[in-house]
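What follows is chain A.
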Amino acid sequence: MSGAPELTAETGPRRIWVLIEQQGGRVHPVSWELLGAARRLAVELDADRAIVEAVLLGQDVGAIAQEALRYGARRVHLIEDPVLADYRNLPYAVGISRLVQAHRPEIFLIGATSLGRDLASAVATRVETGLTADCTELTIDPKLQILAATRPTFGGNLMATILCRRHRPQMATVRPRVLPLPEPLPPAEIRGETRGEVVRAPLGLVEAEVPLRRLRLIPGAERVDLEYAEVIVAGGRGLGDRDGLPLLRQLAEALGGVLAVSRPLVDAGWVSVEHQVGQTGKTVRPKLYVAAGISGAVQHRVGMSGAGFILAINKDPHAPIFQIADLGIVGDLYEVVPALIDDLRARRSGGDDGR
Partner candidate 1 sequence: MHAVVAIKQVPDTTNVRIDPDTGTLIREGVPAIVNPYDVHALEMAVRLKERFGGQVTVLTMGPPKAAEALIECVEQGADRAILLSDRKFGGADTLATSYVLAGAIEAIRAEGPVDLLLFGKQAIDGDTAQVGPGVATRLGVPLITYAIEIEAFDPLARTAIVHRRTELGVEVLETALPALLTVEKEIAAIARAPLPNLVRAARYRPEVWDAAQPVAFDAAKLGIKGSPTVVGRAFTPAAKAPGEQIEVAALGLPAVIERALTRLEAAGVLAAGPPSAGGPGGGP
Partner candidate 2 sequence: MGADLRFDAIVVGGGPAGVAAAITMAKGGLDCVLIERGRFAGAKNLFGGVLYTHALADILPDYWSRQPPFERPVTEQGYWLLSPDSAMRILHKGECYKGEPAAAYTALRARFDPWFAEQAVREGVLVIPKTTVTEVRRDDQGRAIGVATDRPEGEVSAPIVVLAEGVNNLLTQQLGLARGDLPPRYVALAVKEVIGLPSAEIEARFGLAGPQEGVAIDIFGDATLGLPGTAFLYTDTKAVSIGVGLLLEELVHHNLRPYEVLARFKAHPAVRPYLAGGTPLEYGAHLIPEQGYDRMPQLVADGVLVVGDAACMVDALHREGTNLAMTAGRLAGETALEAHREQDFSARALRAYRRRLAESFVLKDLKQYRRMTDLLDSTPDLLGTYVNFINEAAQRYFTAHGIPKREMEAEILGLLRERRSFLGVARDLMRLLRGMRG
């Protein structure tokens, strides 16, 4: 089906698909972020004919299908089968590829999670189309009327906008948290719309055909939900010493946030990679990001520039972090941070006293 001359049917819906990623009944929020983006893209692409649809695979995931409708999918393509209980590449890739071949979506978005990246390439290979990995920005090219998927390359030193001109669907994986999480629609609104529907499809594959079994899952020892934290206090090499970390933890506590770090601290073995923000770490989108003793290298910035408010503390008035900080404090973090902690605590206890 590759390189089909007729790329866009003259009539009929133009489908923008989003994979709803779930494991054990838990949806990865990137799925909702993608539905939000898909709704925006639909308007940009073709307000009349473009529609957003979700793809959902698993077992006993009907409730999730309903939720997908609330996040703006007009239709959910649902495959439920015991073979799909745990994620495995083959049955998922087979199921999804068949759906793609049957419905020919124009755009297909998948979260750049370990599941999504495992799956997306297998699907793209099966349907022989282009796939852009790890995007940070999606738009419709106004002239070409196709998806313009922007992603960092060369260690984040360069951004590239990738186009897929002649193959469909145009596939992209998108990092969690680079797109905003949309508000779900109120339930009434979906019920009012007759178009919200769940369409079931068979998998067409039996367990015996899958050459891989999951024996067990060793749960992650340490789960740091940086991606979804509201407040992050991040420290960099400017801490000088691992003994500086408790100070930042105190600030994080005082602000109700969590601790993150730049890569050198991970490389030095002070904290686990779970805490790393940036190109090779996590992308975060907190309301407040405090960067203490972080120079603001491009590889760090790509992970946190989407923060609502950036407070940077750095000795060097020319540190690049100040270019993106909403408020930059030029000073020694060992002076500034304790003072901040004191004031925050004083405020809080002051409030208590007043009660």
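Going forward, contacts are C-beta pairs under 8 Å (C-beta built on N, C-alpha and C of every residue); 3 or more make two chains touch, one makes a residue touch a chain; residues count from 1.
The candidates were selected such that all candidates are chains of the complex that A comes from, given by their letters.
Since this is a predicted model, take the numbers as computed values, not measurements.
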item: Result, touching chain for chain A in the complex among 1 or 2; value: 1
item: Residue ranges of chain A touching candidate 1 (in the complex, touch as defined); value: 2, 23-24, 28, 89-90, 93, 113-115, 117-122, 124-126, 128-134, 141, 148, 152-167, 211-220, 230-231, 250, 253-257, 287-288, 298, 301-302, 305, 308-311, 317, 322-332, 335-336, 339-341, 343-345, 347-349, 352-353
